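Working notes, beginning with the structure itself.
As you look at this complex, bear in mind that one protein chain is not there, while each of the others sits in place.
Order of writing sets the labels: A and B. Residues in every chain begin at 1.
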Amino acid sequence: MSASPQSHRLPSGGLIDRTQSLSFTFDGETYEGYEGDTLASALLANGVDLVGRSFKYHRPRGLLSAGSEEPNGLVRLGEGNRARPNLRATEIPLFDGLVARSQNAWPKLSFDLGALAGLAARYLKAGFYYKTFLWPAGAWPFYEKLIRRAAGLGQPPCGPDPAQHEHHHQTCELLVIGAGRAGLVAALEAAEQGRRLILCDERAELGGSLAWTRDPVDGLEPIAWWDQAVEKLEQNPKVTLLANTTAFSCQNLPLVLLEERRPGGNHRLWIVRADAVVLAGGAIERPLVFPGNDRPGIMLASAVRFYIRHYGVKPGQRAVIVTNNDSAYEALEDLKSADIQVAGLIDMRPAEAAPFRPDGVPVFANYEIAGTRGRKRLKGLTLRYGVDGSRVDLDCDLLLMSGGWTPNLQLYAQAGGRLMMEPQIGAHLPHDATTPLAVVGAAAGKGVSPTAAMPLAKGPMAFMDFQNDVTTDDLDLAMAEGYGDIEHLKRYTTTGMGTDQGKTSNINALSFVAARQGRSAEAVGHTTFRPPFTPVSLGAVAGPARGRDLAPTRRTPFHKANEKAGAVFVTAGDWLYPRHYPHNGEDMAAAIAREVRNTRRQVGVVDMSSLGKIDVQGPDAPTFLERVYCNNLANLAIGRVRYGLMLRADGILFDDGTVARLGETHFLLTTTTARAGEVWQHLERLHQCHWPDLDIRLTSVTDAWAALAIAGPRARDLLTALGPDFPVDKESFPMASVREGLLDGLPIRLYRVSFSGELGYEIHTPAGYAEDLWEAVDVAGAPLGLMPYGLEALDVMRLEKGHISVGTEIDGRTTPADLGLGKLVSRKKDFLGRSLFQRPYLQGKGRLQLVGLQPVDGQTVLPIGAMITAHTWQGTTQVSLGYLTASLYSPSLEHPIALALLKDGHDRLGDEVWAVSPLANQSVRAAVVSPHFFDPGGERLNG
Amino acid sequence: MGGDYSAWRLLHRGWGLGGAWKPAWSKADPKKHYEVVIVGGGGHGLATAYYLAKNHGLHDVLVLEAGWLGGGNTGRNTTIIRSDYFLEASGALKEFALELWEGLSQELNYNLMVSQRGYVDLAHSDGELEAFTLRANAMLLRGSDAAILDRQALKERVPPLNLDPKARFPIVGALLQERGGTLRHDAVAWAYARAASRLGVDIIEQCPVTGFEQSGNRIAAVTTAPGTIGADNVVVSVAGQSSQVAKMAGFRLPLQSIPVQAFVSEPVKPALDVVVNFNAGLAYVGQTDKGELVMGGATEGYPGYRAMGGQAAIEHTAARIIEMFPFTAKMRLMRQWGGIADIPMDGNAIMGATPVDNLTLNAGWGYAGFKATPAVGWTIAQTVAQGRAHPLIAPFALDRFESGALIDDAGAGPAPWLH
Partner (left out) sequence: MIHIPCPWCGPRDETEFTYGGEAGDVMPALDGQSDQVAWHAFVHLSENPSGPVSEFWYHGGGCGRWLLVRRDTASYEILEVRDAVEAARGPKDDVER
């Protein structure tokens, strides 16, 4: 066959628009097609037979089908960043300028060296790779490289995705899947009842088999009826019609997922919640399994009819039909209309089964195909007579095969519907066509041709699964080796595991296995139908959550002020947080050291807004807090604030923060930033689920209040300069005080607390006043040497103080006692976590306990992430005594310090250990000291 | 039976010489009594049977499988092997497993396609990288392998990785375990079944255990549809059904069963030579030898026994995979599935003695079970054969929840859905 312009286009007919000529290329050759074509029909119209190479043996392959079941016609669509692999030519609507390439062939499709694998096919049967590549030991990585290169289908795409994908959430009263005749009827009925519905179909045009069947509908020609039906639906405002839209998952009914393929590779994922779902997915014709059943030119009978009637394409010159059912006889008229000579009709059934005796066509009843000829295109067949085994040769370039019809029930099965094997049609039907979704039309078996049982094929290269090159020999071998369970067979031979999801192969494989094992198909069972129905774009699944929008970002009320102050931001959990505020030319380390020094010597300001803040009110608030904190709060006076430790129910430290008493029955809690959400849920849960009788109200006020801390020897000067409407001298407002008032006219809550270890205050103001507060602090602080400091400086200062932090010391494994806070744990009251905190292992020897470490040489910074050992690292395995949780050079102390969790560390103060980093091949001798390095007496804090 | 697997025999038999391939494992008729009955014919149960026979000369062993061999989590995971755990007990056991994986294809005479192509765990902040550094040091100290990659090294090791510093979760570095990788998961069950069968272990499929006959504080026999089978020792290794089987034996377990989803793309030519894990919201991806990208994420977040999951988890995982490897947006998801992970109250497995004297439990592997398979088989076999816990699994005892000797790698506490 030559590839002259549309050499295989019929002079008339089809539903294509012959006035709209479209130019496209395939493997670099330019062709023309028409509006309404698919890439597949346009290729056939141009006489292109060879469209791909198979997975394992690189056999030349042509189109088998005209729909989403296509196993062979996989192409790479588009170029550069837009290129996408493995798309089915039968599903690609043709457009002007389309560029497609074949796959899995080297150096080219018509001459593929990979086909050498076919010569070795006798060694490459199912599971061959499990039995070899074992020698020499250790050589597998070498073999693996070769195998990986030979496997795979298309080239992977490259670069980012220029397309835009969106998610569309929709409800409807009825979702109809499949817009063939049955789907249209269901939609029309519902539309007449005024129901809000969605009708979707995976093809570019609605209509399904109406495009190529001949039976009149309501007295009308199928196509005339179809036009009328679609028009009616289009005019109904309550009806949404979606073409190019595949319903791919029904496993979470009433949620159904649809992928709408839009021009330019832009996809829309429809997440539809439907009151009712009708599945009208039709049926797929099955191939027949015989030796050499995979040559280009061998197609499903219905596909040939589809190409002729829908696309006006003539897929061959001289055809043979082979069938085990009546439906293929209908193709005779279509072949005749396309002026395709019919060299014979092979009916594998006994002669009396034929529905009629076709005129002028030799009929071979009770014959089967023993072999085929033709390397890149079918040239002829050998038939074998079922009675005496005599053989007949037929020349042909087109074979229409029909092995019966398989109702499309994947979505029904996904939804939990039970399947039962119907021997009449040799395929599954719904056990109950009304639950869990309504199945109608051919999907429910309506009008599906009864089918004779398939004879067992023999001989090499009788393909069961075209895409994965699984033959009947492979299945036989797998069964002989004991992989007889249908799931084992699938996994051992890979049948049905290709990108076509086994649409044309699964039932054939099942029937074959049942016959070979002498069991019923019911007894053999079937593999699980998993989503998606057809492969779905990963980009569409992910949707618009990309780049910065991958997850929400929280900004503090001081964000703009921080920007103005020159903050470098860092993403910490949900938050975008000032990391440091570099001055001109400073690197991060220099900026951090300056910020620390300035805070310790003068005064600094830090954004604390991300701390969790919870308002607790009600007569039972004191009782509630006594239960949820492990330290004593009973004697907390109004106007005072206390450090609080919260345990999990299992006695492990959960969070730390502050508890402030604003009134008799009014408390304010702060939590760590990291655990804010969890603590909130935890408290709400305790109240609502376990202690509903406590009369309290919890309110999360994290976002309602902006918070900053000022810290340093001049913090009180700064506070005074800000003009509070209440006295803030040492006596009037001592350490651990809290009160409400005005500052520079702004409503505030003032806490005297400190994380940095300096004289410090936390100022909270309603979020709307945040910028005014920052501005006021900035102005008042300028003469006092105020500088903002960020997350890093704060971390340095807390470490110098030996304050614990979530993620490092509060790690979900430590208890307050482990962290040196055992004295805070009340022995007088009961509280959440107390009981299990007393478990022997949490109280016993061998716990990892918080200590400070200092290098014995006074100058070497202990390696980051070091383990603690008794000996230096010599490259051999050692027992770990613990590990460092933080290590740095202290700008305030001017020597290195570290925090560590050390086995029985509290008993080891004064000992020396090794901080070792095998990664850095470094061992540093360190002395075990108190973790409170800086101002251990707290004089600065209390100053 | 069947003969050894080799290229030579493959060639030979390709020409129809020297007989035909025999069943990989034989279908046994149950005897009345066994020294050891193993409930659960997944990778763990079959490995236990193999090592009982191989290491301890116990051949009077029966494996009972309710469905088909390897049909549970052995056949539903993302095939990753690695030992990059921080806590000693947790890391040591997986390191032992990794050492066994390294020679297992030869030992079992079955190509498991063990591909130590490297496992890369991405850090999204300096703090996280510091934690990874600590983890790497812990691994090296116990004799495993580990490396820390900075952004430049990462660019070289994983060229298609998106290292945009302005990303929502910027990548600052990574922990690399070169000996980590993937293998052919189904083959693990088949290979152990074949090897165990060759050593005389009986294997029965499609035979659910319906109850235990107890006498005193012991199990005298297991009951099944075909009949009652006596047992001196019973090993329960039934991921996804642990609570149900424990209930038959009369006790509750500190774990919950939570689905985890995974999915594969259509196959493409080699695109990714390592397995990469995104930590901000968990999503991991590798490529099979067949060319499919295998992707997985966190659990569904609540218990269930449907081996499938919701759309939200898939969206979440897919978005993160694309964030790592933008080209994947143009690939297609071909198949999704779920497994049921039994996740204990500290996130780590439960192995060894139970309230019933002769019942040894192997449960609660969460989604770490596959990688531990050979080590679990080895240590549980020794535990049963010698009557005391193998040192590597002693820390995983059931009574640790009462004593407080927890092994909580994630630090997430008694909330299995958070592990």
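Convention: a residue touches a chain if its C-beta (ideal position, glycine included) is under 8 Å from a C-beta of that chain, and two chains touch if they have at least 3 such contacts.
Quick caveat: nothing in here was measured; it's all calculated off a predicted structure.
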(request) Check the options A:370, A:836 or A:915 and report the residue that touches the missing chain. (result) A:836
(request) Check the options B:55, B:244 or B:386 and report the residue that touches the missing chain. (result) B:244
(message) Of the residues A:25, A:81, A:170 or A:252, I need the one that contacts the missing chain.
(response) A:252
(request) Name, in rising order, the residues on chain B that touch the hidden chain in the full complex. (result) 243-244, 252-257, 301-306, 310-312, 345, 401-402, 414-415, 417
(request) Write the list of chain A residues that the hidden chain touches. (result) 252, 254-255, 273, 627, 649-650, 681, 684-685, 688-690, 692-693, 829-832, 834-836, 838-839
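The rule we apply is simple: only the chains that are shown with their structure count from here on.
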(message) Quick check: how many Å separate the C-alpha centres of chain A and chain B?
(response) 21
(request) Give every residue of chain B touching chain A within the complex, in rising order. (result) 2, 5-7, 9-11, 14-15, 20-27, 68-69, 71, 75, 88, 103, 105-106, 109-111, 113-116, 124-125, 127, 130-138, 140-143, 146-148, 160, 164, 166-170, 184, 186-187, 190-191, 205, 265-271, 280-281, 287, 289-291, 308, 310-311, 314-315, 318-323, 326-337, 345, 400, 402-406, 408, 410-414
(message) Give the list of chain A residues in touch with chain B in this complex.
(response) 55, 82-86, 122-123, 125, 128-135, 137, 140-141, 144, 147-149, 151-161, 163, 165, 167, 249, 251-252, 255, 257, 265, 271, 477, 480-483, 485, 487-488, 491-492, 494, 497, 499, 501, 528, 530-532, 535-539, 541-543, 545-551, 553, 570-572, 648-652, 654, 807-808, 811-813, 836, 839-843, 864-867, 869, 873, 876-878, 880, 883-884, 916-919
